[in-house]
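The other protein chains are all here in position, but one chain of the complex has been omitted.
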Amino acid sequence: MYTDQVMDHFTNPRNVGVIEDADGVGEVGNVKCGDIMRIYLKIEDDVITDIKFKTFGCGSAIASSSIATVMIKGKTVDEALALTNKDFVGALGGLPSVKLHCSVLAEEAFKVAVYDYCQKSGKSYAGLEGFDPANADDDHHDHGDEDEE
Amino acid sequence: MYTDQVMDHFTNPRNVGVIEDADGVGEVGNVKCGDIMRIYLKIEDDVITDIKFKTFGCGSAIASSSIATVMIKGKTVDEALALTNKDFVGALGGLPSVKLHCSVLAEEAFKVAVYDYCQKSGKSYAGLEGFDPANADDDHHDHGDEDEE
Amino acid sequence: MKRVYLDYSATTPTKKEVLDAMLPYFSEVFGNPSSIHGFGREAKKVVNESRATIAGFMNADEKELYFTAGGTESDNWAVKGAAKALKNKGNHIITSKIEHHGILHTCESLEKEGFEVTYLDVDGDGLISLEALEAAIKPETVLISIMFVNNEIGTLQPIKEIGAIAKAHGVLFHTDAVQAFGNFKIDVKDMNIDLMSISSHKIYGPKGIGALYIRKGVRLVNFVDGGAQERKKRAGTENVPSIVGFAKAAEIAYRDFDAHVEKLVALRERLRKGVMETIDYCKYNGHPDQRHPGNAHFAFEFIEGEALLLSLDLVGIAGSSGSACTSGSLDPSHVLMAIGLKHEIAHGSLRLSVGDFTTEEDIDYTIKELKTIVERLRMMSPLYDKVTGGK
Partner (left out) sequence: MKRVYLDYSATTPTKKEVLDAMLPYFSEVFGNPSSIHGFGREAKKVVNESRATIAGFMNADEKELYFTAGGTESDNWAVKGAAKALKNKGNHIITSKIEHHGILHTCESLEKEGFEVTYLDVDGDGLISLEALEAAIKPETVLISIMFVNNEIGTLQPIKEIGAIAKAHGVLFHTDAVQAFGNFKIDVKDMNIDLMSISSHKIYGPKGIGALYIRKGVRLVNFVDGGAQERKKRAGTENVPSIVGFAKAAEIAYRDFDAHVEKLVALRERLRKGVMETIDYCKYNGHPDQRHPGNAHFAFEFIEGEALLLSLDLVGIAGSSGSACTSGSLDPSHVLMAIGLKHEIAHGSLRLSVGDFTTEEDIDYTIKELKTIVERLRMMSPLYDKVTGGK
């Protein structure tokens, strides 16, 4: 069902936790559909120096959060904003199609956190143009009628 | 499927054959539905002194013919006319419900033969009253929807 | 690694006695029961003996039992067959919100064809209301289909009372007894059951074989059309070895019935107590005592069921969850919604079902591992943060 990479990130998730004095926090998802992801950022000179997450959700939600934090950490905000859910899925060696929405959640939780940072700091990033956190809670579930395995 | 008695009469049918100078001959059934039974009678002083049959048909048709001839032989015509297909079925220890029509054919082949004898001899028997050989070819198949085994 | 199977409600291993009974029918007595030769007659004989055996355990006549490919097919046949046979009488069906998908999706497909279906609510324990059932009956009602025992939360319905209501109103009564057969004493006559689905692989028999009880006199439209098998009611070459296995499994189930139930209840209670005592923010679902002997059903707050299952699997424990994420659908199980669980709790559901091969060590190991896993997942959960204040 899951690749070795997914299972690795699920069983040993990197960067789980809370950053008390975070520069930006983003939360997406809702309890109704069973996934909530919260991402905390520490940003210095446009570089993401620390990132932590908390996730309520399935194995791929946790693994997606974990891989996203690993890939984002140390990057500049612009570099990190250029990452998409496809990059996370790729790094995980793939996700079942019904689980792709988990990787989208990770991308969006990060963006919401950057958005939060922008609000607080007055900064802006090209990669965030047009991004509206109000839409980020949208349902990204794929019913996967055809390719559920 | 079949009782031991049916199998016995099927494998060792009694009274198979032809009576060249028969006093009465009766044939019922048709090739279409897969059963033809022909019965030959020798009658002396209202007693059936000899009886033979030829049958084209399934195992129970052959067994029914055989048991019928055994039960009829030696009886007076009146006694024999009193026998019904139920008596043959009983003597065979039962027949599958879809095969009951075979025993009916045996009863009717005999009656047609007696009818033929009456025509030739001018005799008449109470047991044959109202009997019309033209109806004897009728289809007695039971579709057996419910109790085919 | 230690492996602990606690998913007996999903399927059971075929018992050795059952497999041994089946073996001669693959390559030795292999005839087609429809054939009139000896090879066929031997097969037909054992099929009908098996039929009689199984029918006996529900107080049915052997001529009232028809083999199918499993519980799902039996459900489809019963509901579609009755609806179509009675469509001149009425087009209304009553069922419940907690039926198996074999019933629910069948009802939905009938709705597309113009039938009307009432889905009865259940209470927090998963019981339907007899008053609501009776109130739902209309002149157009042709069928009531209420499951005997629920597969997720284990709740047992008042079948005999439902049967009495159906009878009083002259409506056919079908029950999906897939989880009940072998775990409860069933008497179709006493309970006024007209149609009943059962399946072999839930009672230590092989997969892919089930049966539908059809009370004498009840007419269904055939579901699988074709040859004259099963007294012209269900076409397809009979699955002889599996039929033999099913009968053997039923025989064992009712031979060892008391010991089986007693053992399962003891293990299940040990599990329930252990979990409820060691893990907080946990709810036990289903009816407290009117339930399947082997079924335990928990909902753990703040965590999600698939993650729980995966974690259990990593320590060798096999369970099941009504979480949406396991099935790839959006909502958590319809059963958990119907008993009124909130989404966040329903997502954290876990069914652990014990069976004949479960041991006390299995239970104790599970309680211990489960506690660790729930704690670990909660530490990752933003919802738990809110409760503990992030500590």
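Lettered A, B and C in written order, each chain numbered from 1.
In this section, a residue touches a chain if its C-beta (ideal position, glycine included) is under 8 Å from a C-beta of that chain, and two chains touch if they have at least 3 such contacts.
The structure presented is a predicted model; accordingly, all values stated were derived computationally and were not measured.
> For chain B, which positions touch the chain that isn't shown here?
These residues touch the chain not displayed: 2, 7, 10-11, 13, 16, 18, 27, 31-38, 54-59, 61-62, 96, 98-99, 139, 141, 143-144, 148.
> State which residues belonging to chain C touch the missing partner chain.
3, 5, 7, 10-16, 19, 23, 26-28, 30-32, 34-40, 68-73, 75-76, 100-103, 105-106, 108-109, 199, 201, 206-209, 221-222, 224-228, 235-242, 306, 309-310, 312-313, 316-320, 326-328
In this section, only the chains that are shown with their structure count from here on.
> For chain A versus chain C, what separation do you get between their C-alpha means, in angstrom?
That pair's centroid distance is 39 Å.
> As a quick test, compute the distance in whole Å between the mean CA positions of chain B and chain C.
The computed centroid separation for chain B versus chain C comes out at 55 Å.
> Please report how many Å separate the Cα centroid of chain A from that of chain B, as a whole number.
So the centroids are 89 Å from each other.
> Provide the list of chain C residues touching at least two other chains, using ranges where the numbers run on.
If we look for residues of chain C contacting two or more partner chains, we find none.
> Of all residues in chain B, which are in touch with two or more distinct other chains?
none
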